[in-house]
Every structure is written in C-alpha cells, then in structure tokens.
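Every protein chain but one is kept in place in this view of the complex.
Right after this comes chain A.
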Amino acid sequence: MMWMIIGIGCLVSIYAIVVLERRLVYKTWEFGYPVAAFASYFIQENVKPRKRDKTFYETAPILFITVAVLAIGIFPWAESSVIANMATGALFFNAALAYIMVALVMAGWAPNAVYPMIGGWRFMGQLIAYSMPIVMAITATVMRAESMNMMAVVESQTGLWNIVYQPVGFLLFYAASLALTFLPPFDLPNAPGELEGGVFAEFTGTRLLIFRLGRIILIFSLSLGITHFFLGGWAGPFLPGYVWVFLKTILVACSFFVVGNLLPRFRHDHTLEWSWKLATPLALFNILWVGILLLL
C-alpha cells in the first residue's frame, strides 16, 4: 500500500514539475502538455545521422535515464520506506550522477556533427566546475550525520535543518545542481538559440523522448537530493512524511525554474573561474565551519 502511494506520488510530482515548468518558463498553464509532448515525440520518425558512432548513439539516452532513475533509489520517502537503504547512500548518489556527464559527452560525440560535439565538450567543462562544490557540500552533511546512510542524514536534521546549519553548503549545492541538470543559467550543453539544441540536436523520436524524460527525472532526483540533504526530508507538521517529501521536492524544482528565469546564461569559462576561485574555497570553508560547530 505504502509503495503504491509512493509510486503514484512520484508520477504525480513528475507531472507537476513538467506542468509547472511550462507555467514558470513559458507563462502558460498547459495541463495536457506532458501527454501531448510524450505523444508527439513518440510518433516522430527516428532520423539517424549518416556517419554516426552506432554504439554511443544507442547507449547515451539509455545511460542518461538509467542513472537519473538510480539516483532516486537511495532516498527515504518516510520514516521507514526507502527503496535501497544503503550504508553508502550519499556516495552512491554522487557516483550515479557522475555518469550524466558521460552520457552527455557520448551524446555529443555520437552523431558526428559539430554542434552536439561543442555541447558535449562544454558539459565536460561544466562537470569540472560543479563537481567539487556538490561533493564537498555532501561531505559536510555527512560529517553532521556521522553516516553516509540517507536515513541518518535526514535524522541528523531533527530540530535544525541543514539549510540553517550550513547555509553556505546549501547555496553551493543549489548552484551546482542547477549546473548538473543543465538548467538555465547553466544550460550550456543544449543552449537554445545558440547551439540549435546542442547535444540533443541530432536525436529525434523515441531517443529524444528518452532524453527529455531523463532530464525531468534528473531534475526530480536533484530536487529530492536538496530536500533530503538540506531541507529535513520527511520532517514537517500535520501531514504524513511522504507528502512533505513530495511537496518540498516540487517546490525546490519550481525554485530551479524561477532562478533560471532571473539569471543570464554563464559562459563556460566564467563558470569554471567562479567555481575554482570562489565556490571551491567556500566549500572548504563550509567543511571547516561544520567541523568547528560539531566540536563545540
């Protein structure tokens, strides 16, 4: 029964994220959009570029959606419901999402076309920029919980959520997750209006459908990550735990789209400079901050 509610909750929140993205980015309420988009990609022809790398071309979309789904697996939905209650949950989350870069570089390389290739290399640069802040912010939450298990990370936040305990870490994690999900302002790999779709330019039909679906699931899993690492997971008054998890996740995803509307696109070398000159020292400071707070 519990698992049925959670499954339906996942589907509903993914639907809600798609509809709310239409509302917040394109300013229209389109409640049928998820179904319409699914159907329109599904009946599209699968046009494949002439001299493509066959293995990478087939693998990239599947790898992309698989790791996005896997990252969801370690998060608890309520006090005792978690798909895989791993002792190394936080590390697994990181390890799974490292493959997003691999999938996108493969997708950029495979069609043997120039625009996707540039998009792919750009995303690799973006990985070098976002991965240190995201990893170090997770480490600081692990320090507080004394465990990499996600249940322990959430339980360590009873009383004081990590967003208050380590605000610097939260800001870094938030910016890095925008870069990881390649949402604007960090939408360099597919840069609409500049790269003609970038890494997704040569994918049509079902493969593009898998990519789009994977992107939504990726946004969902990153929002889940922020909810669990910094916003206290299932904690909240009156309502049952899983409702809070879904509510917080949808709100975090909405905040992604709002922030994306407000900022101009970052150039990839500016992202790298900001990351290594500001974000990495700040992340180290955050670890020191948490370390001192824990010893007091």
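Definition applied: a contact is a pair of C-beta atoms (placed from the backbone, for glycine too) under 8 Å apart; a residue touches a chain by one contact, two chains touch by 3 or more; residues count from 1.
The working rule: contacts and distances are computed from a predicted model.
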{"item": "Listed names \"Cytochrome d ubiquinol oxidase subunit II\", \"histidine kinase\", \"ABC transporter ATP-binding protein\" or \"NADH-quinone oxidoreductase subunit\", with the criterion being the UniProt name of the chain not displayed", "value": "\"NADH-quinone oxidoreductase subunit\""}
{"item": "Listed residues A:Met1, A:Leu262 or A:Leu295, member touching the removed chain", "value": "A:Leu295"}
{"item": "Residue of A:Thr66, A:Ser81 or A:Ser255 touching the missing chain in the full complex", "value": "A:Thr66"}
{"item": "Hidden partner chain, touching residue among A:Cys10, A:Leu24, A:Ala37 or A:Met86", "value": "A:Met86"}
{"item": "Chain A residues touching the omitted chain (full complex)", "value": "42-51, 61-62, 65-66, 69-70, 73, 83-87, 91, 109, 111-117, 121, 124-125, 128-129, 131-132, 135-136, 139-140, 142-143, 146-148, 196, 201-202, 205-206, 209-210, 268-269, 272-273, 276-277, 280-281, 284, 287-288, 291-292, 294-295"}
